[in-house]
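Before I ask anything, here is the structure I am working with.
As you look at this complex, bear in mind that one protein chain is not there, while each of the others sits in place.
Per-chain numbering from 1; labels A, B and C assigned in written order.
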Amino acid sequence: MTEKSKFQTVVREIMATSVTRVVLSILLGFFFGGIFMVLFNENVVATYSTLFTTPGDTFVAAFNTIVDGYGALLRGAIFNPEGRDLVAMFRPITETLRMAAPLVMAGLGLALGFRVGLFNIGGTGQIVMGLAGATWVATRMELPPVIHMIVAVIAAVVCAAAWGAFAGFLKARTGAHEVIVTIMMNYIALDFFTWMLRTKGLLLAATGGGTPKSDPPAATSMLPTLFGDMYKIHIGIFIAIAATFAYWLLMERSAIGYRFRMVGHNANAARAAGIKVESTFVWAMAVSAAFIGLAAANQALSNPGGITTSLNADIGFDAITVALLGGNSAKRIAAAGLLFGAFKAGSPAMQVVGVSPEILGVVQALIVLFIAAPPLIKAMLRLPEPAAEQKVVA
Amino acid sequence: MAIEVTPGMFSSQQVKPSMKAGLVMAAFTLLTLITFGFGGNPAIVTFQLTEKGHALSVADFAVSSSGFALLVGGLMGVITLVATALTILKRVVPMWLSLIFGLLWVSALLGWLAAGNVVPVSFILSNAVVLAVPIILGALGGVISERVGVVNIAIEGQLLTGAFVASVIGSVTDNLWLGVLAAAIASAILSMALASLAIKYLVDQIIIGVLINLLVIGVTNFLYSQWLANDGQNVNYPGTFDVLAIPYLSEIPIIGPALFANRVTVYLCFILVPLVWFMLFRTKLGLRARAVGEHPLAADTVGINVARTRFWWVTAGGAIAGIGGAALSIGNVGAFGREMSGGLGFIALAVVILGRWQPFYVSAAALLFGFAIIMRVWANQVSPGIPTDFITMVPYVVTLIAVTGFAGKVRPPAASGEPYTKG
Amino acid sequence: MKLELRGITKRFGSLVANDSINLTVQPGEIVSLLGENGAGKSTLMNVLYGLYQADAGEILVDDKATHFKGPGDAMAAGIGMVHQHFMLIPVFTVAENVALGHEPTKFAGQIDLSEARTRVKEISDKFGFNVDPDALVRDLPVGVQQRVEIIKALSRNAKTLVLDEPTAVLTPQETDELMSIMKQLASSGTSIIFITHKLREVKEVADRIVVIRLGKVVGEAKPTATASELASMMVGREVDLTVERSKKAPGEVVLSVSNISVRDDRGQLAVDALSLDVRAGEVLAIAGVQGNGQTELAEAIVGLRKLEKGSGEIKFKGANIEHKSVRHRLDDFLSYVPEDRKKDGLISEFTLEENLMLNQSYDDDRGAEFVNRGLINAKVLEAETEKAIKAFDVRTQGSKSLAGQLSGGNQQKLVLAREMSRPHDVLLVSQPTRGVDVGSIEFIHDQIMQERDDQQTAVILISTELDEVLALADRIAVMYRGRIVGIVSADATRETLGKMMAGIAA
Partner (left out) sequence: SAAAAPELDYKACAVSDEGSWNDKSFNQSVMDGLMKAKDELKVQTADAESNSAEDFAPNLQQMVDANCDITFAVGFNLVADVNAAAKANPDVKFVTIDGWSEGNANLKPVNYAMEQSSYLAGYAAAAYSTSKVIGTYGGMQIDAVTAFMDGYYYGAQAWAADNNTTIKVLGWDPAKKTGDFMGDFTPNSAVSKTIAATQIQGGADVILPVAGDQFGAVSEALDEAGSAGVMIGVDKNIALTSPEYADKMLTSIEKRMTTAVFDIIKGIAVDKVDFSGDAYLGTLANGGTALSDSDKITGDLKTKLDELSAGIQDGSISVRP
């Protein structure tokens, strides 16, 4: 074997591992995002007229735009060396963690559904029902500190889970397709929650008028912040970590999770093995939605203002990408949540330097695409075929 | 592999014939008899069967609201009995019977809502048709794509692309036909991306769909705020096609204006639905397409190129969905608006399933939505007072009832969502 | 047409499925390919048919080298194939299936269905197939589906016909009919490559026998060779094709089914007021032509299918169990090997380990402690799986590999291993050796007899294979249209059984 081919083998092996592929996918996503950023940037556009006479200008302007943009992302999401004091310098990373928490929770929930063969697009509806539950407890009940919070979290989880279970029930009982059912239930939940927020005696703020908005949650029900007033980050991130562990334990180690997976892969075999497939659908939807309910609690109980429908912040939808990127592994779902949490946290900083927030959405989609399409990224970069990933066709 | 979506998640289990449909029908019949009939308002309701200022006008149909409800409720009762009898005989309740039942209930509802008022029947119908067209076309794209075995949940993205491109090209060239063409092409190109990622690169089809939606929303929002919003007069002021009334036909009472006084986008839809049906179910190409969607390996063994078949049908489906997008902008409101498809693509997705992957049923299901939209607007005007949020809910609740109560056994194309690979 | 395969090699990753195989087929000749599961027979045929591209080697048609880019080319060259797994589209009609790929058309690209029907009719009449061109394939019994496959090939004027395990799903009568069709075809000049695991069939129709083992041709044989000669050639060792059976008195009645009626998926009565008893230490075989309610009967016993309201009862050791859930029946007394292992018996995406605990995932299940306080006990699971792999000779890379990667025979052994190693009093096995090679059949039959003799299990064996039924059963119940035509003892003749399977009581 020659020197060169030995080297090639090593390169081949490194490239073939999935870690490398993930990193490459992320880089590529940023690369294309950069192109997008440059195309419509004012400064760059200004140089187009002289593109052929002084192409250097365009290049420099483009380069600066990208550096500025992603620099701002890092500053907004990880560490801000320009902060006026230490507190401000470290704020970004706390914001990333804070934003990541609900994405992780909801991502876990959706991923669980996927593994049971349920394409639950009902994240939005489930979050919204969770918000309704948490809001009611947080604004309409008086309880001692801690207990109030726990009750509010449980209310969110139960409401979301019930909503999810109902979708599962409709599927199990009538054979209706869960995609239709969950889409419709999303709209219904949103309208229902708006109505509750609009109605006196339900959730409408005591001083409220015609605007659907609740009172702020009682202080006793809020998720405590970790650093007092210094940072907004609250114990939600720990709940997310706990949820990640719970998901792993449930799906990889427990018999319940095993049965969920069984139904997901082959409902016929599961039935023949004595599993009640229909009620498994209902339970799986409930558990899936329970995780999403945690995200709802996180949203409702960490926001000092009144609660509105928009607090669901499209998490139910973003979580689909998190779940897809994270695949089957709890760890990876958490990592995906962190990545997209960083995007959310960094977005304002990018806007400040004039980068449109939509670009991050595009980057996000591209990253998932590249990770989902190993052959695509291989074709683009002419990467070697990993031997271990041969597809087996039975 | 990073991503694993359980195969077959898009197939659903079979349901045995059950009393469900009968029960739902009975519930609706009772609702009609009790709430609209006995508990209803005896005031006169006028069904206005021709639009004002029509040459061939038919006398308006005026009845007592509650009396009408009792009459219609009686008919509904008869259908309920027939359906129940069929179920007991282990026969399938035909779709058309359910449709007639639905129509009856709707007319009772209209009569109840407008007690003491006028029901502008053809106005409601025309609006329902126009509102349904983007959904029909989007769903038709979905049907085509799933019939060849590629799950398409990117309909939302395709509609949005079509709406955007149609408006921009229509404005820039000042030619709406070019707008429609460009919308079809743009959305077809998007579908080629979907198709090649799914077919060649074996990316999970659901994932690609989600991502395409995400990308299109991102890109159109970006372009809208950076470009269209600032230069609206030049790039986002296309106007709409003229309404073409077909002589004589458009004068037919009730359905004339709804079917024969429309913009070309609607007529395109009227042509495309039967055309797609014909292509899929009557031609050689269609037989092959469906074979590929049902059992790709079997199709391959008789020499059909699975990848190529899928690619071109998915592309064609994309073009049709793109026209649906054009129908949304230059076929209805004119200018493009941020995220103007507003979830219609997801409704279309539901409609594909509700319509059992069959063009005509899909159209009927889409009309249900179009109708629900105009219904909630009109109902709110004639009998205000129901909280707006509940009125907004109506179409979704109706769909939920329809899929759980009536849809019964749905069987997607067997290979839908499954990539095809061989040794 | 003369066909020659030269030095065909086909690899899947590191696995060499075909290792420079040579094979010649003369016009009008019936060549039989024999080999264990996974030997590479189907792969070779798929290469011939253009579905797979060979890594090396060439195909000669009438001594001219040809290259098949896809099945289209192969069909054009006169090769037709009836695949091991049918290549029919269930929701299409027979005519549509036959026309697919070479459709007759009218104006505007419309399919000329009447022309397509005529084509089907012609061939069907010529061979006495009796196939309705307008029937939906999904409504047809497998035997008829197979004829549709043959019509498909013949409608394209196939000169060489490949039949990959065509008899695996056929009844004895259907098999006999197929054999005579094959002979008829061969005499009219069509060459046939016939793959099967049933030595009796090979000996009956083949002109020449080619044996493949581990991707290589290991020899040729004449049809006059004895079954055990052929078997040992395939497996590479001596195979004992006879089943040792001790005479003994059966024990008490363990499971008794009385007067039950069950409907199938389409709502038809599939089991009609049927009764039977099984005793400890006996094998009760349920013979019959496929589709006479055996599947539904099995599912009713397991609890997967509801009994018709007001119809009979099922008792285990005297206690009624028809209200019990599947899970409790399985846990209390029943081991069940479903007829379709891929669909119902295991989960391809699960590892062997995960498949081993398929119906033992509850804390309070009897048997091995796979689950403890809700969590899976990985150590026990691994140990038990290793044990089962050894005991049942499951050929695999290890307990962590996926069940979907096993060959059919090994999948079947895995299911048997799971069901036999659980505590049970009744063993219900459906088609235990369908599509399984002789080596494995020998093993599986031995296991079933051990159940009978050593464990005193009450065995219900549902099988359409008369040979299997005759070799294993103490009593044979023949099912016809949802009823038991009669129960005979193991020394009944094939003729008697054949008549009963046609509904004529003995």
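Worth pointing out:
Simple rule for what comes next: a residue touches a chain if its C-beta (ideal position, glycine included) is under 8 Å from a C-beta of that chain, and two chains touch if they have at least 3 such contacts.
Computed from a predicted structure; not experimentally measured.
Note that the absent chain touches A, B when the full complex is taken as a whole. In the complete assembly, the contact with the undisplayed chain comes from A:Ala345, out of A:Ile237, A:Ala345 or A:Leu366.
Across B:Phe61, B:Trp177 or B:Tyr237, the residue that sits in touch with the chain not pictured is B:Tyr237. Between the chain not shown and the residues A:Asn43, A:Asn303 or A:Ser329, the one that touches is A:Asn303.
Seen across the whole complex, the unshown chain contacts chain B at 120, 123, 127, 131, 134, 221, 224-225, 229-230, 232-233, 237, 240, 243, 328, 332-340, 342, 373-374, 377-378, 380-381, 384-388, 392.
Mapped onto chain A, the interface with the missing chain covers residues 76, 80, 82-84, 88, 91, 95, 99, 191, 198, 209-213, 216, 229, 232, 299, 303-306, 308, 310-314, 344-345, 347-349, 351-352, 357.
Here is the rule we go by: only the chains that are shown with their structure count from here on.
Here B-C and A-B were compared by C-beta pairs in contact; the pair with more is A-B. Averaging C-alpha coordinates per chain places the centre of chain A 47 Å away from that of chain C.
Distance between chain centres (mean CA atoms), chain A to chain B: 30 Å. With touch defined as above, residues shared between interfaces to two or more other chains in chain C number as follows: 12. In chain A, 265 are the positions where the chain touches two or more neighbouring chains simultaneously.
Chain contact summary for the complex, chain B toward chain C: residues 14, 16-17, 90, 282-285, 287-288, 290-291, 294-295, 297-305, 411, 414, 422-423. By the touch rule above, chain A contacts chain C in their complex via residues 249, 253-256, 258-259, 261-262, 265-266, 268-276, 387, 390, 392, 394. Residue ranges on chain B touching chain A, taken from their complex, read 1-6, 8-10, 12-15, 20, 153, 197, 200-204, 206-208, 210-211, 214-215, 217-219, 221-223, 225-227, 343, 346-347, 349-350, 353-354, 387, 389-390, 392-393, 396-397, 399-400, 403-405, 407-410, 421-423.
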